[in-house]
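As you look at this complex, bear in mind that one protein chain is not there, while each of the others sits in place.
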Amino acid sequence: MRDYVIRRVLGMIPLILIVMIVSFSIFSLVPNPFAALIENPRIKKADIERLIKAWGFDLPWYLRFFKWFSGVIKGDWGPSLLYPGSSARDVIARALPVTIRVMGIEFLLSLLIALPIGIVSAVKQYSVTDYVVTVFSFLGMSMPTFWFGLMMMMLFSVFLKRPSGAPLLPAGGIMTPGLEEAPFWTRFVDQLQYLVMPVLVLAFSSVGSWTRYMRSSMLEVVRQDYIRTARAKGVPERLVIDKHALRNALIPIVTLVALSVPGIVGGASITEKIFNIPGMGSLIIAAETKSDYPTAMVGLMLTSVLVIVFNLIADIVYAWVDPRIKYS
Amino acid sequence: MAEQAVAAKKKQKTSDDYSYVGMVFHRLTRHKLAMAGAVMLILMMLFVFVGPLVWRADPNEQISGLEGMFNPPSSAHPLGTDDYGRDVLARMFFGGRISLFIGFVSAVSATLIGAFIGLLAGYYGGWADNLLMRFTDAMLSIPTFPLLIALASVMGKGMWQIIMVIVVFGWMSDARLVRGLALSLKEQEYVEAARAIGASANRIMWRHLFPNTLAVLIVSTTIGIGSSIIYEASISFLGFGIQAPLASWGNMLQNAQQFIWNAPRLIVYPGLAIFITVLGFNFFGDGLRDAIDPKLKL
Partner (left out) sequence: MDNREVLVDVKNLRTFFYTEDGVVPAVDGVDLTIHRGEILGLVGESGCGKSVTALSIMRLIPNPPGKIISGEIMFHGEDLLKKSEEEMRLIRGDKISMIFQEPMTSLNPVFTVGDQISEAITLHQKIDEAEARKRTVEMLHLVGIPEPERRYRQYPHELSGGMRQRVMIAMALSSNPELLISDEATTALDVTIQAQILDLMRGLQKKLGMAILIITHNLAVVAEMAETIAIAYAGKIVENASATEIFKFPRHPYTYGLLQSIPKFTERRTNEPLPAIEGMVPSPYHMPNGCRFNPRCPFATEKCRAEEPELLELTPGHLVRCFHPIEP
């Protein structure tokens, strides 16, 4: 097992390299990002030249890659062009917790709702409940999140109002300005109203997919011979489902969960943009749109590395949970 | 009573009586959700292709001045007008054509490219397989969406650019799928026989292996069209992709966003169209998968 892990970790290195090369190449398709900065009156020409040198744009691309690569390894992720004065690292450090909060809550909520529903749907296959659940999951999976987000905003911010005349739910942002110094509890309650819509929108799609996965896994398991054996043994139906079936059905789900964790960090770009949430998703999009290549590249790379790492974690978890798997 | 039921059912055709394609069709038509999906798709196709013949209006003709803007639905403009005074219904027709075209072309291209790579990897095995699959895995690790935007921002705006971008990020799952199938299929005896009579690798791949992956690929493409439409809409939504005055459902949504306070209905139409179309493809694709092989796990 240990050898397998070591082998896999070593195998991750070429993967990460390829990812870095691909990220870098895409941005290299644009000749010189700093050319646009000349337009910006706030930045001095001398600074621009310094940046060009620091980033190696005076060098051919392969050397430039090395320069960037070595910088990244050392922890210097470059300056942020969107927010001149801050480093890309600072900018990302500010955006990350916001995304994790929104996506993390959405992730847990979705699982909490979807898994039990999926189980019930599978156990009562072909019933009305199953039918309704299936239709709902499809609705969730097919729903364009940006449209749903806008529709929610329409409903809760434009049409529904509070007695004071303000929208029932704020149309964007993550907290009411001015409450930065307020005590934890006040801030907590305040932020809840901003979280409702984005979490709902994201959860609607997630619940759709997770329900399908859980249902399909349960259906697969419940058909198996060993379930028939359990019943023939006299195991009560409740235990047949909750112990014998579930324990098997959760194996692929657990793997999927591990593989989905990196998505929490990547953020849902469009939803963040619609609801004006200053998280990783909207940061990367903004960086790409406004040509802040350092930030964009690093953001991309971070999420990719996470995906690769969690791929390995998923495999390890899988081996831990399924006694049949032995990596030797 | 039981005997009567048995006698009555004796007259029905059973699964033994059909050919393979006939059986798939038979199962498909009995799948309620798949048929619902098919109906949705047919309605959408009619809307988008036949609509302009029924309601003739120029999607780009603008009515200048304030009275032209944001007109509510009327007999002159069944869905109203947008911020430039253009007829929304007409824009929906033509926007739909573009969105569907992009969705279809990118999904089919991605599948074909993915199948090609998968066949190569699965058939040759060894280092070719290793190389191709590592590459596929690396591409899969990169979160699709940000890179989609990145590529779109770099490649410029336009229909073919979007198609290319979607294809670049869409071929991987088909490659994995076909590779897996090719690996198991090539162990079959008819492949050995073909090799024994001197068939070239090319011939074996395309004439023997590929047709057996078709069923799975068709399902994948159908569902892929749904995803591609959403990708196009997302890219256009963010400002890349299809540019005004050309309409696509995605950029109509993007445009409508800023008018959420005064003309929210402009958001409803394109989004609803996308939703119904994608839902139709998903329902139908899922039913197709069940019809082809009820036990298949994709």
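We just call them A and B in the order they show up, numbering each chain from 1.
The rule is simple: a contact is a pair of C-beta atoms (placed from the backbone, for glycine too) under 8 Å apart; a residue touches a chain by one contact, two chains touch by 3 or more.
Quick caveat: nothing in here was measured; it's all calculated off a predicted structure.
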| item | value |
| --- | --- |
| Of A:23, A:99, A:217 or A:248, the one touching the omitted chain in the full complex | A:248 |
| Of A:25, A:70, A:186 or A:224, the residue in touch with the unshown chain | A:224 |
| Interface residues of chain A (partner: the chain not displayed) | 126, 224-226, 228-237, 244, 247-248, 251, 322-324 |
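Simple rule for what comes next: only the chains that are shown with their structure count from here on.
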| item | value |
| --- | --- |
| Computed distance of Cα centres, chain B from chain A, in Å | 24 |
| In the complex, chain B residues that touch chain A | 33, 134-135, 137-139, 141-143, 145-147, 149-151, 153-155, 226, 230, 233-234, 237-239, 253, 256-257, 260-261, 264, 267-268, 270-272, 274-275, 278-279, 281-283, 286, 297 |
| Contact footprint of chain B on chain A as seen in their complex | 14-15, 18-19, 22-23, 26-27, 29-30, 134-135, 138-139, 141-144, 146-148, 150-151, 153-154, 158, 216, 220, 262-263, 266, 269-270, 273-274, 281, 284-285, 288-289, 296, 299-300, 303-304, 307-308, 311 |
